[in-house]
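Once you've had a glance at the structure underneath, I'll fire off some questions.
As you look at this complex, bear in mind that one protein chain is not there, while each of the others sits in place.
By written order: A, B and C. Residues from 1 in each chain.
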Amino acid sequence: MQRNLERFNFAAEQMRVGKLSGAVGNAAHLDPEFEEKICGRLGLNVASVSSQVIQRDRHAFYVATLAVIASTLDKIATEIRHLQRTEVREAEEFFSEKQKGSSAMPHKRNPVTCEQISGLARVVRANSQAAYENVALWHERDISHSSVERVILPDSTTLVDYMLAKTTSLVDTMFVYPERMLRNLNSTGGLVFSGQLLLDLVEAGVLREDAYRIVQRNAMRAWKEERNFRELVMSDPDIIGKVEQRTIENAFDLNRQLRNVDKIFARVLGEQPDAKSKSKPKK
Amino acid sequence: MQRNLERFNFAAEQMRVGKLSGAVGNAAHLDPEFEEKICGRLGLNVASVSSQVIQRDRHAFYVATLAVIASTLDKIATEIRHLQRTEVREAEEFFSEKQKGSSAMPHKRNPVTCEQISGLARVVRANSQAAYENVALWHERDISHSSVERVILPDSTTLVDYMLAKTTSLVDTMFVYPERMLRNLNSTGGLVFSGQLLLDLVEAGVLREDAYRIVQRNAMRAWKEERNFRELVMSDPDIIGKVEQRTIENAFDLNRQLRNVDKIFARVLGEQPDAKSKSKPKK
Amino acid sequence: MQRNLERFNFAAEQMRVGKLSGAVGNAAHLDPEFEEKICGRLGLNVASVSSQVIQRDRHAFYVATLAVIASTLDKIATEIRHLQRTEVREAEEFFSEKQKGSSAMPHKRNPVTCEQISGLARVVRANSQAAYENVALWHERDISHSSVERVILPDSTTLVDYMLAKTTSLVDTMFVYPERMLRNLNSTGGLVFSGQLLLDLVEAGVLREDAYRIVQRNAMRAWKEERNFRELVMSDPDIIGKVEQRTIENAFDLNRQLRNVDKIFARVLGEQPDAKSKSKPKK
Partner (left out) sequence: MQRNLERFNFAAEQMRVGKLSGAVGNAAHLDPEFEEKICGRLGLNVASVSSQVIQRDRHAFYVATLAVIASTLDKIATEIRHLQRTEVREAEEFFSEKQKGSSAMPHKRNPVTCEQISGLARVVRANSQAAYENVALWHERDISHSSVERVILPDSTTLVDYMLAKTTSLVDTMFVYPERMLRNLNSTGGLVFSGQLLLDLVEAGVLREDAYRIVQRNAMRAWKEERNFRELVMSDPDIIGKVEQRTIENAFDLNRQLRNVDKIFARVLGEQPDAKSKSKPKK
């Protein structure tokens, strides 16, 4: 969204122009100096050259920028839709106790706001195609773009405004379930650490080919038989005979995986690495 | 438009379905026989299998078909826009004597209806992108298509209906200037017959290479110097020494070019070849 | 896919035309009868009227039809991608024992074929925009469509062919885990039957408002506290005092939900309702 804000400002600035150069842009009735003064009073730059109309690459670029913004909002909504699946349930859209659920399934809460955002993003994306087609006007000034823009300019701007408001409220009020996240993470019995284990075995002196074979064998077994990966590893003679127990334990240490996360948040949000409370999930 | 009518009927028929199979499509509360009876009374076929929703490939195909129809209307409008150019002026949108022209150029008549049709076609085309994206719903039944279709289904159907009405009226009332067509055709002094002349010279026994060289030489000269091609040819010793004068005259005969035109119209419109009055341009 | 097959045949038939009517379509050098004979020998219908080119609505409709087909394949791939999630795991793309998994996570199997199909569908969808824009050629015959079609016609047809082959193989060889499906279905302790229970309570004489309140109360509790819904219901005095136990048991009966499923498959696939073995999931 930081990038989107930059893009929007950049595209909006290219839209902030006016023209008073007449029907064919030759400024025959009003000298360019007046055009500059009048536009200036309205807070507009002057389109340095224009025909009957301001060139439509400005509008096309603006609508395309809205399409990119809408697609980012779609990404956020898609993330939450996944997290809200019954089988995942790591987060949920806010749901008031008073709200009625589905009529067919009284308990069910659908991510209706997210689905709406994902849907509306399609409309904004599609509109940019019409905006592109408006650029190559005949003699740089036929009027065919007019009917198009009466639809796509209000629709795209209003929709993105609405989607931004909805997404802000969505993120602000959503339920987040960190315990469930941890449970899902642990559901594979430590399989998510298989890559780390591989590296640590190699570090401890095991040949890479051997390490991969050993780890994969246990990983596959854990996956297919739904066994606990960590337990399988801890009792595999090919491993315990070769490395110390604390090496293995270290491989399964979640905090080790998270040690740089605050640095990354600080890099994005400009906060101090010790501002840990900010990166904690809300409950 | 004959093809478009076929397409529309085909796509609309695939849309003419209903479903009463419940929230997950298993017909748990109402046997399929009832679904068939109830839909039948409503003039609908039954979606042979459905989830919570009817599959969106039907709607996507329908909107894509509207996009093709809109593009054909754009083609018709584009043709008239070209014909209405000041330099061409072979046809014009109807313009009432009482209508005010452009404020900047009181005499000017712009093809405003055509430009609107060309513009709106872009909106309908773009909408089909959103319709395509609606097909791959999650588990064939998330509800993200709903917000999209509230925009694109009324917009696309209403716009195409409007564009069809506008195009019908446009074609019905447009001014056509056959004299101007003939004048434009003759404006190049017969250059448009250069291809026919080439063939006729070869037919009359001139070597193809020679014929091409001779015709092109005269054609280029006529084009660059804006001379009358026919006159140049008629006075070229390389030609008049080789073929009879009536061979040359025959090459420049417009009726010869038009001799199969009525057959083609009959092939399209199903009329008798002798119904010549129909293929005459309106005045 | 039955609908897509119909669409393809319909669109392909509209493409199966030829023309030999000359540079401006007036059949000046070759009578229409020859055009019909020659096209006939090539297995083509004749474009009843043409300019220098065959009208591009045919190609646009064809590419749009490919875009709809690609979107259906995207839907199938999206379904399998969801089923293959670690938390869901009801189905998986075929994965050879010899295949190497992810280098970072040796056990991990990604739905790479499905992701490729979902991706390529985007390319085919987008190509139809370019195909639409090819329809409104200047004077129905400028040559600007040529460069476009050199890209989009081979790309779209080849991609859809490839995607169809991939999807066929995907569906043919995928792993399906019916036990896991049942486990996921039961994971909510019967919550999926809450709608059925509601209807059955009403049927047994409970007022609808009361029934909804009672079912929702238990459903919400089961959902929030991750309790077994069926057990909560079975011990709720508001329920057990009002309806017989077998009414409740009947509400939680999975077979009752499935009783019309074979009829639906028969409706789609044209098989006999008793051909039950076909609708069983592969293992």
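One rule holds for everything that comes next: a residue touches a chain if its C-beta (ideal position, glycine included) is under 8 Å from a C-beta of that chain, and two chains touch if they have at least 3 such contacts.
It should be emphasised that the depicted structure is a prediction, and the values quoted were computed from it without experimental measurement.
Peer 1: Given the full complex, what residues of subunit C touch the hidden partner chain?
Peer 2: Residues in contact with the chain left out: 22-23, 81, 102, 104-105, 110, 112, 115-116, 118-120, 122-123, 125-130, 133-134, 138, 142-148, 151-152, 155.
Peer 1: Since one chain isn't shown, list which residues of subunit B touch it in the complete complex.
Peer 2: Residues 85-88, 101, 103-107, 129, 133, 184, 187-188, 191-192, 194-195, 198, 212, 215-216, 219-220, 222-223, 229 of subunit B touch the chain that is not shown.
Peer 1: Kindly note down the residues of subunit A that lie in touch with the hidden chain.
Peer 2: Per the touch rule, subunit A residues meeting the hidden chain are 3-4, 6-7, 10, 14, 21, 23, 25-29, 31-32, 46, 48-49, 55, 57-58, 60-61, 64-65, 67-68, 71-72, 74-75, 77-79, 82, 118, 121, 125-126, 128-129, 132-133, 135-140, 195-196, 199, 256-261, 263-265, 267-268.
Here is the rule we go by: only the chains that are shown with their structure count from here on.
Peer 1: Which chains, if any, touch subunit B and subunit C both?
Peer 2: Intersection of subunit B and subunit C contact lists gives A.
Peer 1: Please find which chain has its CA centre nearest to the centre of all protein CA atoms in view.
Peer 2: C
Peer 1: Cα centroid separation between subunit B and subunit C, in whole Å?
Peer 2: The separation of the two C-alpha centroids amounts to 33 Å.
Peer 1: Take the average of all CA coordinates in subunit A, do the same for subunit C, and state the distance between these two points in whole angstrom.
Peer 2: Taking the mean C-alpha position of each chain, the two centres sit 26 Å apart.
Peer 1: Quick one: subunit A and subunit B, Cα centre-to-centre, how many Å?
Peer 2: Those two chain centres are 42 Å apart.
Peer 1: Using the touch definition from the top, which residues of subunit C touch two or more other chains?
Peer 2: As it turns out, subunit C has residues touching two or more other chains at 129, 133, 195.
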